[in-house]
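A protein chain is absent from this complex, but the other protein chains hold their places.
Our next item is chain A:
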Amino acid sequence: MSITRKDGEEWAQLVCTTDIDAPTLPICGEKFTMGRALGCNLSLPENKLISGQHCVLLRNEDGTVIVRDTSTNGTLISSSASKTRVTKGRSHKLQHGDEIFLVFKKEDPTKNVAYMFQDLSQLLDETLVNEDPESDEECTEEYEVKKTAADTRSGDTPTKRPASGVDPAEVGAVPTKRPRDNITDQGNQSDRLCQPPEPKSTDVPTTTSAAVPNAETAKQMDVASSGIGTATDTAATTAPGNGKAMGDSVAAVDTPVGATPGGGDAQVAAGEGIADNLICSICQDIFHDCISLQPCLHSFCAACYSSWMDISKDCPSCRNKVERISRNFIVNGLVDAFVKEHPDRKRSDDEKAEMDAKNKITRDMMVLSGKHQAGFDDDEDNEDSDDDYDEDEEDYNSDQNEYGYIPNRPNIMQGLFLPRPVAPVAACMQCPGYFGPGFDTGITMHPPIPPSSSAATNNAPCTAISATQPQTGAATTNQASHSTSTSSNTATTDQASTSTATSTGATAQPSTPAWAINCRGYKRTINGEYIPMPKVPQFQCQQGSNHLMCGCCHLQMPDRRHEYFNNPYGVPSQKCDVCGNFFCHRYWGCKKIDCNGCLNEFQDLHFGKKCLDNLILKNTYESEILKDYLKRKDLTWKDVLDSCMVKLDSGEYVCQDGAINRISSANVLCYHCGLKNFQELAYQYRRDIPKSDLPRQIASRPDCHWGSKCRTQANKLQHAKNFNHICEQTKF
């Protein structure tokens, strides 16, 4: 940085606020240029973010100072009350204490380059106010936080800032750097020039002695304590002391005494500015539990929007169609912070409770369609049903039902994400009124039972009854249904067809889904293997509640992740711990025909004997070796998995995802993540097979230089045959 000095009297200075080591720059002439070019008064050639001629400070004949921007990126002028962006060709009136940002990067403040503009005459005034004999030594500190008149007025010893009250930052007391000699110089000058005024005050703090500069201080303090009305007086009396540079009204207004009430206003105004943006346009009050609509992103209180939702599905502000409603956590955080500062703006607890009661939006949700489609999910109501694992009460004994297929169900898949104009969408099998697709495999579905009959109890104990006859259930508690649910192969249904039971059961839970599955606990895969199917949790979706799409069968299931989060044992997991994708097998058994169980605990994942074909390093030959070995030892893939699980849990084996996510055998993984990790574990399993257990010609092969990382092994069978790849890489 180079500074070109101009001759002439100094009238102002620039203090760098972003680089405390930078020297203070005196401004002498009427014009002061700043920029990257070497010809500028303030030249910053090394900063590429600054334009060649960035901006220029001009002093008019009447003493006002303006900054004119000549830059590409603009200049930001920050005063205590506001920030103003000055663009190319524009001018802005500069006040004492304003900060000029040549570079302003909101997201990276370290790049900022800013200078505070200080009118020397006004700086002197402030100095005089702040100086007192006790703190004289303070002037030796190079950086001093300016004390304000507010501090002085507070009656404390001026060196101490009151803990509460007006925040000094708000009244313009930004940390400034003040070269000491400069000030004393000016101070002396002012002493010479200024007729020391009569210390008329009687309420001068006793700590103030009668030294000349202090008389000035005392007077200022007196004025301060006697009220704002005399502020202009002060300015008038101090004006002569400020030399020729001053003497204009702008400066007079800006004397610290006058600035104090103004600063207070600025603070209030700043608060109001925030408040204006934290206002829900429906209730015109500060947000309570803010939600934002998508895609328009207008925000409202959840309770306010809940009420509007009943009237229209469009945004109350812009009438855009609302596709999704999400909590706005950022705004809620801002509101909390704001209310803490402005307790008077806080809503009363009663009001909040009332609003919470009106709120029908309990979490992010997709608005499907229709007036009342915006999803609500009453968490409380569903909690009772979380623990219920009930089987179907109807036992389908015939094989025809086992793999049966009921055609003629209208397929609603196409309507799941698209708004459907008329009836509410029943997205999944647990939605009320679901009249969904028959499945491709092993699952039989009942036609929906008319709603009139479904209001009965749904906690019917598991009593095996003839298949075709719906059973009238006795109302039981959740615990009862829990204990009975152990008889897994007896299907139970919760449907009770008689409406007489309503009084007993209706209070316990919402009515049960109008469907039932006969899965007999197992599903036959296309490879002819049987995989266990989970019991379907008893649950009914609220209208319009959120759904997750299974990444395997692409059918919807109720979104119950929050319940799982609260109670992992109550509800099956619906997502893979590693990739985070959603799958339905663990929830209610994926019905896709070639699904081997798309989501399960690692130890329970079913990979099938086919997985052995390509298990080791994607190297078919090595996989074949392992397969032969297992055959000789009469082991199956399951035995490999089991022993791998034991070693994974003990830490002997590691897999990449295991290292990152600390997965164990009990983690819920999707099939793909599971297989990937199983392959890694199987490699370690194969590595641990002693060479003596392998055929001699295999054990005697030389190691490939690339070891397990060899890329040729997967596609060149000859290479895979000739070299052993169950080894580390030796050539890099």
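Just so it is clear, a contact is a pair of C-beta atoms (placed from the backbone, for glycine too) under 8 Å apart; a residue touches a chain by one contact, two chains touch by 3 or more; residues count from 1.
Here is the rule we use: contacts and distances are computed from a predicted model.
Visitor: Given the options "Ribosomal RNA-processing protein 43", "Adenylate kinase isoenzyme 6 homolog", "E2 ubiquitin-conjugating enzyme" or "Multifunctional methyltransferase subunit Trm112p", say which is the protein name UniProt records for the missing chain.
Guide: Matching "Ribosomal RNA-processing protein 43", "Adenylate kinase isoenzyme 6 homolog", "E2 ubiquitin-conjugating enzyme" or "Multifunctional methyltransferase subunit Trm112p" to the record, the invisible chain is "E2 ubiquitin-conjugating enzyme".
Visitor: Sort through A:283, A:334 or A:689 and give me the one touching the missing partner chain.
Guide: Within the whole complex, the residue contacting the unshown chain is A:283.
Visitor: One chain isn't shown here. Among A:24, A:53, A:73 or A:317, which residue touches it?
Guide: Residue touching the chain left out of view: A:317.
Visitor: Mind listing the chain A residues that contact the chain we can't see here?
Guide: 281-285, 298, 300, 304, 307-308, 310-312, 314-317, 319, 351, 354
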